[in-house]
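One protein chain omitted, others in place.
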Amino acid sequence: MSHPPSSPLLELQNISLSFKGVKAITDLSFAVAPGEICALIGPNGAGKSSLLNIINGVYRPQSGLIRFDRVEQRSMRPHAAAELGIARTFQNIALFKGMSVLDNVLTGRNLKRRSSWIEQALRVGRAAGEDDRQRAAAERVIEFLRIQPWRDAIVGRLPYGLQKRVELARALAAEPRLLLLDEPMAGMNAEEKAEMSRFIVEVNREYGTTVVLIEHDIGVVMGISDHVVVLDYGRKIGDGPPGEVRRDPEVIAAYLGTRH
Amino acid sequence: MLYQEAGQFSTRYADDRRLFRLRQDRLGLALLLAFAFGAVPFLGNDYWFSAILIPFLVLSLAGLGLNLLTGYAGQLSLGSAAFMAVGAFAAYNFELRVAGLPLLASFLLGGVVAALVALLFGLPSLRIKGFYLIVSTLAAQFFVQWALTKFSWFSNDNPSGVITAPKLEILGADFGSPAGRYLLTLGVVAALFWLGHNLVRSELGRNWMAVRDMDTAAAVIGIPLLKTKLLAFALSGFFLGIAGALWAFTYLGTVEPHGFDLNRSFQVLFIVIIGGLGSILGNFLGAAFIVLFPLLLSNLAGLLPAGLIDAGQLENLQKIVFGALIIAFLIKEPEGLARLWRRLRERARLWPLRY
Partner (left out) sequence: MEFFFEVLIGGLLAGVMYSLVAIGFVLIYKASGVFNFAQGAMVLFAALTFVSLLERGVPFWLAFLITLTTMVALALLIERAVLRPLVNLSPITLFMATLGLSYMIEGFAQALWGAQVHGLELGISDEPLEVGGMLLSQFDLFAAGTAAALVALLALLFNKTRIGLSLRAVADDPLAALAVGIRLQRIWAVVWAVAGFVGLVAGLLWGARLGVQFSLSLVVLKALPVLIIGGFTSIGGAIAGGLIVGAAEKLAEVYLGPFVGGGIENWFPYVLAMLFLLVRPAGLFGERAIERV
């Protein structure tokens, strides 16, 4: 995807966000083309997570525009974002800790339900057949991410690396058009990172899912992304293909520190 | 080996979805129901029906009602008794004012009115989280009790707000005897537990647990928070309302608003804590404990020389032991009696081997 198509899937225009007067993001604009893997990089506190929170409506920016699939919005709402097909994972895993892996993945499919809660409670109407279809879809994701052995385990008791994978499974279960990943490989060893990278690339290739991810490991970022956006102190300081961004003097300064 | 699950594979998703997956569990439940419906009415005596079995069943149902809201959806409530009261007084008024209304229909309508009231007091739950929410449920508790006492219309102008159960009759059959009241209660409670069990395993049940475990993440994956929370309040109110109607009609016969005071709410909460938050079975275990424990204690006190412990001291003692047990449970077994039961079952799976 070296030539972005004419209309981006996601476009942010002049976004600004502040908390009680402290600026987190200042006048930021960038676009994500359909089908690409876009990496957001930058030092800690650069506003990367806040940006994801704006894209799926957890935070509402003070100013700016979001355009998703050509529909313009002042700000998102989490529920509306999910309905548009935006799924995400969190920096500090946000799984439902008291539930099994399977149940967690099934919650990811809640928007695909058509039967009402009354039908489900009384086990009539559309409920039964739909249960099977939902289960089958969830099982496909579980198989894809190779977490079958832990299907019935309570999520809170699983090791960290697996929890990260279950969270990705829950996001994928929604069959998203845009997948937001907040440090999917944080705290992983090289082998686990390689595995997770492979999953992300496979999702992108097989289902054409557009991915926006935050990652600190520059090697991984350069390896899997089509497009890199660099943030520093809430401003964009770099935007382009990985090879180009890596040579940008301003980016190098922000990352390695300028010698004064 | 008694409790062998090897060889019982689910080959279809539908098998996994059944009420109980294991053959032993299904058989056990069938036997238990057959015993409860077929044998107990002949074996039990009036004392057992009126003082133990009926309150046990009704309190189990009340526990289920609160468990949906607190154990599954994670919304703490101290207003359970208020919703029970609404159910009882609503059922009474429907029965009184609608000529020829079947008894079961008045239970159902009582539950629906309680659900609506619970829904109303659940409205702040979208904006108010955690402890702050108990203000809303306590408001329900005090407001309902006040309204039922203040406006005598609710009790058909009885000066002290007392209501009396109508004749317990379904399709011409009289359920007025202790055994009849037991059977009626059992039937209603069994049907509602089937419903409750389905609910917590459905999409809605998963959404409740998702909201309980982390509501921000739940919103992000598209779970509608307001609808999910309000349904938890409404359905909890529905179950509690029917429990209240049973409490008034099949257990006590006459009841006043004061019978549904804050202490009753605490009682229901204790059932849920002792039995196990987020467990269906736990409601029965907790209710059995709450009903049997005071009897056990007073029997024990009866063994002591007469006059050593008077009724007042017995009540104090009961409070101390109860409080201590609550704390002990929270420390040693936060998942309640239901967890102990599961461990026992694990043992049975291996018995007579140790591993």
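Note that the chains take the letters A and B in the order they are written out, and that residue 1 is the start of every chain.
The working rule: contacts are C-beta pairs under 8 Å (C-beta built on N, C-alpha and C of every residue); 3 or more make two chains touch, one makes a residue touch a chain.
Please read these numbers as outputs of a predicted model, since none were measured by experiment.
**Student:** Return the single residue from B:Ser10, B:Thr254 or B:Gln313 that touches the missing chain.
**Tutor:** Considering all chains, including the one not shown, the answer is B:Gln313.
**Student:** Which residue among B:Tyr13, B:Phe143 or B:Trp194 touches the omitted chain?
**Tutor:** B:Phe143
**Student:** On subunit B, where is the contact patch with the chain that was removed from view?
**Tutor:** Against the left-out chain, subunit B lists 76, 124, 127-132, 134-136, 138-139, 142-143, 145-146, 150-151, 216-217, 220, 262, 266, 269, 273, 312-313, 315-320, 322-327, 330-331, 334.
The rule we apply is simple: only the chains that are shown with their structure count from here on.
**Student:** I'd like to verify one number: the distance from the centre of subunit A to the centre of subunit B, where each centre is the average of its C-alpha atoms, in whole angstrom.
**Tutor:** A distance of 41 Å separates the two centres.
**Student:** So in the complex, the part of subunit B that touches subunit A is made up of which residues?
**Tutor:** Answer in residue numbers: 12-14, 16-17, 195, 198-199, 202-204, 206-207, 209-210, 212-214, 216-225, 231, 278.
**Student:** Would you mind writing out the residues of subunit A in touch with subunit B in their complex?
**Tutor:** Listed in rising order, the residues are 56-58, 78-79, 81-83, 87-88, 90, 94-99, 103, 106-108, 110-111, 113, 115, 117, 120-123, 127-128, 131-132, 135-136, 170-171, 174.
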